[in-house]
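A protein chain is absent from this complex, but the other protein chains hold their places.
We call the chains A and B, going by the order they appear; numbering starts again at 1 in every chain.
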Amino acid sequence: MTSMATGAHAGATAGAGEKGGTAAAAVPELERDIVIVGGGSAGLAAAIAAHDAGVASVLVLEREPQLGGILNQCIHNGFGLHTFKEELTGPEYAARYVAKARERNIEHMLRTTVLDVSPGRVVTAVNAERGIFRVRAGAVVLAMGCRERPRGALNICGTRPAGVYTAGTAQRLVNIDGLLPGREVVILGSGDIGLIMARRLTLEGAHVACVAELMPYSGGLKRNIVQCLDDFGIPLKLSHTVVNVEGERRVEAVTIARVDDHLRPIPGTEVRYPCDTLLLSVGLLPENELSRQAGVRINPVTRGAFVNDQLMTSVPGVFACGNVLHVHDLVDYVSEESAHAGACAARYMQGAAGLAAGEKDLPGAATELAIEATGGVRYTVPSFVSPGRMDDSLRLRFRVGAVYQNRYVSVYVGDRRVTHRRKPVMAPGEMQEVTLRRADLADARPGDVVRVLLEDE
Amino acid sequence: MDGTIVYDALVIGAGVSGCSIARELSRLDGRFLVLEAEDDVCAGTSKANSAIVHAGFDAKTGTLMARLNVEGNALFPQLARELGFAFDRIGSLVVCTDEKDMPALEALLERGRANGVPELRIVGREELVRMEPNIADGAVAALWAPTAGICDPFALTAALAESAATNGVSFRFDARVTAVEPVTLEGGAPGWKVTAGGDAFFSRVVINAAGVYADQIHNMVSADTLTIVPRRGEYELLDTTAGGHVRHTVFMLPTKMGKGVLVTPTVHGNLLVGPTADDIDDKRGTQTTPAGLEAVRRKSALTVRDIPFRETITSFSGLRAHQPGHEFIIGPVAGAPGFLDCAGIESPGLTASPAIGRMVAAQANDILGLPRNQSFEPRRRPIPDLKRIGQGEWERLIESDPAYGTIVCRCCRVSEAQIRDACRRVPGARSLDGVKHRTGACMGRCQAGFCTPRIMEILAEEVDGLSMEDVTKCGPGSRMVVGHDKQAEGGERHD
Partner (left out) sequence: MSQEEKSVTLTCIRCPKGCQVTVTLAGGEVAAVTGNGCPRGDAYARKEVTDPTRVVTTVVPVRGSDVARMVSVKTAGDVPKAKVLDVVRALSDVSMAAPVHIGDVVLADVCGTGVDVIATKDV
């Protein structure tokens, strides 16, 4: 273990020294076919799919007091257009999946924090009822979701008063606790939660002075810009950032400046906004601390696991899906992806179709082709595909690095172009997809690379 | 009423010096009070610093700074055992980055030896690289001081305060001192009247441990004025994923090009880089600046390579209570009998604090002549740190209180039980920062994004008369929320 937090330095603290003493030797108290870490939209969809694939014992471990994850605080509508063909709110969408899990009697534990996932698939967790306990799992599905990038990651200068929140924290305060974080608000970052919160705070009686976005384009969905900002006359200031925070106890003002092509603030463009609140919506980061402990290889671009077409990570029998794999825009795609992960985990632990644990199944094994993101494509999920094992078609999800108009999304297998599709507009804030067919890989030779890229023509 | 009580000693300031003095005073059988301007202990200089327990080679031989540094360092292991705060003796390296500066490094070694620092020696590049694989390519040698360490300054200060309170010392918060006047106490003895927060307090002895405000307090009683210059230092704190980047505290040997910054692991497993040093006028000027953070990154590269600044989770700045003579000013003030200064306590003040406490308490008792407190209890039960205790001990804690099994802060592994414990201490947490500093919650990679509302809820349950919407970050004026949904007064809508 590399983390120093576990007491790598023997200290004078009372009790230090016997750390971890009982963990390694202990025999797991429980055994389950599949353990799912996280009971949000990803974990629930994976659990349901695994159950429906015939897995007898599925256990969902959830740290919050209820299932549904972050959907519980996303009270706005717009969820479920793909999955249910209607516009639901977050809690309604979550309730449908919770109901499905209930119908199937899928076992779950709430207020339960997973402490460790071992490479041998022993999951260590803690809660008030059982204390610290271990579960041996036939397969593990990682579905921990993501967290928000905090202020510190941006090095915003100035004071450190009350009144600086990530948009998600503000969302939780307003929607779950019924508390208004501030009256005069500036929002940095045009991620979807920031846009949604601009509207929420306005409806609840606050005034949102503006949304500043560092990049020359928004990080959120267009419909959110129209319905959350334009509807309320809230200006979106592209290519702007916060350069100073004032106020000793509580935010008193923030200063916003225009940035140049290198994203550096331009002196002389500063505008000071007196306000009591600064909300940050500056990016989401997959929560992969447990994955790293398990030895899962992490893609530095997505900050999620490298996975193959089965959504299996570099650790045999450990799968990943949802926002812990890569940050999604739409929960519908989280559910779809996670159902696939649940089904694959089921197949894995059932040992079907040659899927028993073995080197040949690992992402990057000789039988798999690497999928490479180039030419404007920042990443793809998955990163590897096995021509012999894949389903008839595989959806490759990806994001682009800038705003592109009238480009072609191309897929090459080796030197052969198998897909060439024109897209009128692509933006980094909107996840893209392209389908890879099993037939496309019919002539692939071992060592061939599948490349996904944008082309002018 | 406080006005009728005459304290034996009244300490102004609940920083690490004031709390250490208070604890040492509590070994005596007397009446003691600590007045603090903020709503908690450790709210100023003591809070935001490098958290280093210095070996003691820096200060000029023969100064109070040098003596109390070495004495204080030697007291840390026992203090950490008694009070149960995190202290790791990881050792420090002063890195020389230019062959031409080797005489200066040797001079530092000699000064350290003259100061009485044990086990000092110079290590060559080869050994240095073995000790610190990420040392910069330009490093040629280093002064190795194995007695240097790191600690949690807040935990130390809170522990000192709790120990003092357990042994009978009273604390008063949100009590900014506005006047100190000599008075004649009942019976004709000389004493002091201290006005704070509108209340008057009477004491035989007054101790000025007011940090960056020590000059203002001193100048209330003496025409021989004192000046304390707030010297701002900016830092970046990196995630625990970067905590192993160095294994020891790495300083840079000052060169003609100036003073470097230090790079060190923290007791919480993070990596800390800083500080800059800017003398400013504003005693509240704890903002960070673009130039300061740029300097932190540039200077740290001189001693340590490839610091993963992309893992930064927060930046902050702290003020050192710099006194232009650069020496601790501890002792009686001429013309003000019964008034003791404890001023100019800048680095190595944290290290020296255990020795400062002893010294000032002894000076106070030279005046007071109090007998020993026979029932003094040196030990204090720490708030358990689930990251540092073993699983067996954690399991026993859960058996005693299941709330140890409910994790509230996922990044730093802090349970509901620890947070409630922090609120129930005396003096206890009354704000989010109070919980954060006592338990280590909110200090991780999400920077309180997830746990803030839950901690607000627990504070409202634990602190008398506190509702969730009145919870503050750090005392009056820092409320976390402004009210309930749909309650914006004025009715003004912007649509």
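By our rule, a residue touches a chain if its C-beta (ideal position, glycine included) is under 8 Å from a C-beta of that chain, and two chains touch if they have at least 3 such contacts.
Everything quoted here is computed from the prediction, not taken from an experiment.
J.: With respect to the chain omitted from the figure, which of A:E103, A:E129 or A:D230 is a touching residue?
T.: The single option touching the absent chain is A:D230.
J.: Please identify which residue in A:R32, A:H76 or A:R183 touches the non-displayed chain.
T.: A:H76
J.: Since one chain has been left out of the picture, which residues of chain A touch it in the full complex?
T.: 65-66, 72, 75-77, 87-92, 95, 174-178, 200, 203-204, 221-223, 225-227, 230-231, 424-427, 430
J.: What is the set of chain B residues that contact the non-displayed chain in the whole complex?
T.: Contacting residues on chain B, toward the hidden partner: 485-486, 493, 495.
The rule we apply is simple: only the chains that are shown with their structure count from here on.
J.: Rounded to the nearest whole Å, what is the centre-to-centre distance of chain A and chain B, using the mean of the C-alpha atoms as each centre?
T.: Centre-to-centre distance between chain A and chain B: 37 Å.
J.: Taking the complex as given, what residues does chain B use to touch chain A?
T.: 76-77, 80-81, 84-90, 236-237, 240-241, 243-244, 265, 267-269, 284, 286-290, 292-293, 312-316, 382, 384-385, 387-395, 398-399, 402-407, 410, 412-413, 445-450, 452-453, 456-457, 468-469, 472-488, 492-495
J.: Which of the residues in chain A end up touching chain B in this complex?
T.: Touching chain B: residues 2-23, 63, 111, 113, 115, 126-132, 147-148, 150-153, 155, 157-163, 165-166, 168-169, 172-174, 176-183, 202, 204-207, 232-233, 243-246, 248-250, 276 of chain A.
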